[in-house]
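Only one protein chain is missing; all other protein chains are in place.
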Amino acid sequence: MITQIIYKALLASFILVLSLVVAMYSTLIERKVAGWFQDRHGPNRAGPWGLLQPLADGLKLFFKEEFMPASADKFLYILGPSLTMFVALLTSAAIPWGPDIVINGVVYPMQVADVNIGILYVFAILSIGVYGIMIGGWASNNKYALLGAVRASSQMISYELAMSLSIITIVMMSGSLSMREIVAQQHGFHWNILYQPLGFLIFLVCAFAETNRAPFDLPECETELVGGYHTEYSSMKLGFYLFAEYINMFISGAVMATLFLGGYHFPGIDKLGLSPNVFAFVSFMVLFTKITFFGFIYMWIRWTLPRFRYDQLMKLGWKSLIPLAILNVVITGVVILLNQ
Amino acid sequence: MKNLTNRSKIVSNKKMSFRERIYFPAILGGMRITFGHLFRRKTTVQYPEVTREFSDIYRGKHVLKRDDEGRERCTACGLCAVACPAEAITMVSAERKPGEEHLYREEKYAIVYEINMLRCIFCGDCEEACPKEAIFLTPEIVKSEYQRDRFIYGKDVLVEPADPAKRVDVSKRQTAKVLEFKKDKRYKHNK
Partner (left out) sequence: MFTQYIFHFLSVMALFSAVMVLASKKPIHSVLFLTMTFFAIAGHYVLLNAQFLAVVHVIVYAGAIMVLFLFTVMLLNLNKDERSPKPLWVNIMAFIAGGMLMLTLIGIFRGYDIQSLQDPMSTQIGLVKNLGKILYHDYLIPFELSSVLFLTAMVGAVLLGKKEQI
């Protein structure tokens, strides 16, 4: 019992550190990729290939002058970025990061919390995610920040619907809300993306909107709203907002990989004949590769597509994605019924 | 209206076809283009390690030349100041004292010669106007400064070192053709 608790604590802290480090280096990779897409080199001065750039950026943010608008709501102003960061880090608990590890004959699952409603947990966290942005935007007492916050909330509410509807098909197919169970059913190459391409596409688009990434980065649209909800933020508070975006990218990549790309499964999984722990490590690396792939897609899209206009965004969400998602649910239901 | 290139597209507000309305073909096309750029040669010049190649006759910082015996060529005639469209050049002339023949070639010389690098537009008219082959522009660039007054370059900066080894080479810009041009009396400033 006590070893289980220690193991869970270790795993949780490992995942926390992992998401922070990945988010840190995503900032570098984002700038590198942006550079390559634009025929530039990207940052390459701080350390070899710019590897120390995230540290330099972090240090800069820490030592920058902290500024708080005189008319800001002091408590909420600080609560906003903290909440955003907190919520961004919560989701990783429900994701199965790999198959079980066996140490001294005791089985340790590579998942912090195997709740039987894993998907709903992810959605609950997602729906709270908007609070950090809204609170921060409102507390700054700035019209641009408020507009950014309002945009963020309406955008996130709109896309949450289509996202949940696209996930319902997965739940219908697997008959379970547990992430672990869903991954287990995608064993080998039975990936959900092959059965639910439309659902995957809808989920991908919604994931872009939920993480406030381009082309749906209207809450921080700098051409219209200066900096959006973080206009009045500086120093590490701003850093938290920017950082949370990259953590969200990482986690949403993990969720997509888990739900659609078979999680840690890969074709030929049974033929390798590895010992359980090596196998767990290999599987974890496979999952990590899939997440990295999604991270690259995020950046690729960001540096390719121009930003949507606000009415286009709402139109896409309500008039295209939601009907498509409902259609997908109906089709899946009919197919499941016919196969029974 | 005649098109200048054949790449221009007529913009219209026509109703989009279904293929255009579902966005995805266009998005994939855009992503293909950006992906191609990943492997292109990078255009950045890594500045401190690599410098961009300058033309031989790049018009940068000025130099006041000395002649072969190390005497200043400038005679403070003021033609450069007159030719200067930005009025960046000022000078004060002085008479050469006996015993200073090894310093100044002509009997009159510039005791003060200043170019305001903030005004200078690096057109090279001063170089063209100079009858004594005294002022030239060099491929050296003017360094940035923190104070504006540092940009007023005096003789201490402009005159080339007397040491023959450290002379500024202007042979690339003082070609036979240029010398021929400077003798052409059809041009006003060569008279």
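Which chain is which? They are A and B, in the order written, and residues in each are numbered from 1.
One rule holds for everything that comes next: contacts are C-beta pairs under 8 Å (C-beta built on N, C-alpha and C of every residue); 3 or more make two chains touch, one makes a residue touch a chain.
What you see is a predicted model, and the numbers here were worked out from it, not measured in a lab.
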Counting contacts across the entire complex, name the shown chains the missing chain touches. A
Touch as defined at the start, partner being the missing chain; which of A:Val102, A:Val150, A:Leu242 or A:Val282 qualifies? A:Val150
Contact with the hidden chain, among A:Trp138, A:Phe208, A:Phe266 or A:Phe279, goes to A:Trp138
With the full complex in mind, choose from A:Ala72, A:Ala93, A:Val112 or A:Val130 the residue touching the hidden chain. A:Val130
Identified contact with the non-displayed chain, of A:Tyr77, A:Tyr121 or A:Tyr159: A:Tyr121
Even though one chain is hidden, which residues of subunit A still touch it in the full complex? 73, 76, 115-117, 120-121, 123-124, 126-128, 130-131, 134-135, 138, 146, 149-150, 153-154, 156-157, 160, 177
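Going forward, only the chains that are shown with their structure count from here on.
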Whole-angstrom distance, CA centroid of subunit A to CA centroid of subunit B, is 52
Sites on subunit A touched by subunit B in the complex: 35-41, 300-301, 303-305
Using the touch definition from the top, list the residues of subunit B that touch subunit A in their complex. 27, 30-31, 33-35, 37-38, 40-44, 46
